[in-house]
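A single protein chain has been omitted from the complex, and every remaining protein chain is retained in its original position.
Presenting chain A:
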Amino acid sequence: MFEARLAQGTLLKKVLEAIKDLLNEATWDCNENGMSLQAMDSSHVSLVSLTLNAEGFEPYRCDRNCSLGINLASMSKIFKCASNEDSITIKAGDEGDTITYVFESPNGDKVSDYEMKLMDIETDHLGIPDTTYSCVVKLPAAEFQRICRDLSQIGESVTICCTKDGVRFSASGDLGSGNIKLAQNANVDKEDEAVTIEMQEACTLTFALRYLNFFCKATPLSPQVTLSMSNEVPLVVEYKIGEMGHVRYYLAPKIEDEADS
């Protein structure tokens, strides 16, 4: 028997919005520590790793470890039926092939439940290697979203160049080119607006903006986003989900030039 209730249901709605465009379906792994999900997009260029700790739920009950194969588009459709104030409960039996979502209004006057079929999904249980990153940039999530959106107007990919002075995002395309430079600014008053850079070694990497724009769907989850980079290693884009977990996106850099030559 699995049961997890989140009083602040809107958080789960946002989590779904953050992954449903990138992944068609995924397996949620549930154990006594919480719920997690790890899956690659269909082109195998990016990977999503999501963790929701048991402590964030009230109550959280997981008698037996289970893997729930879920069509995320369908799950998102059902979650759209929940109001932002509603609490959301996820329930699954040990043997059943369905999952149930219960939405409850704050005063308990309205209770809706939706049942959905589970899927059999083949999952490659790939591990993420421990990596030391040469640059770790923290910036306001909305700022990062804006940069990705703006540069998408210019080109299909963005080059992120990180030095000790700051981080530069550049794109070029048929109509011209654009550069956005952010300087380090540890604004103590407003932590959420700070841009901080921890750097061991400067690095320059190019990524497809299409995927970054998908990642930016997680912006409502967190005021800040963390970009971790090393040369020739996938970029990590991390959004914290309050105190209860995080969603991390991994994206392989573009290696167009090598492919062409």
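A few points about this structure:
Everything that follows uses one rule, which is that a residue touches a chain if its C-beta (ideal position, glycine included) is under 8 Å from a C-beta of that chain, and two chains touch if they have at least 3 such contacts; residues count from 1.
In this text, contacts and distances are computed from a predicted model.
The listed choices are "Multifunctional methyltransferase subunit trm112", "Abasic site processing protein HMCES", "Mitochondrial outer membrane protein" or "Phosphatidylinositol glycan anchor biosynthesis, class F"; the UniProt protein name belonging to the chain that is not shown reads "Abasic site processing protein HMCES".
In the complete complex, the residue from A:Asn31, A:Ser172 or A:Asn213 that touches the missing chain is A:Asn31.
Within the set A:Glu95, A:Asp109 or A:Asp174, the residue that contacts the chain not displayed is A:Asp174. Listed residues A:Gly56, A:Pro220 or A:Pro234: the one in touch with the omitted chain is A:Pro234. By the touch definition given at the top, chain A reaches the unshown chain through residues 21, 24, 29-31, 38, 40-47, 65-67, 123-130, 156, 174, 208, 210, 232-234, 250, 252-256, 258-260.
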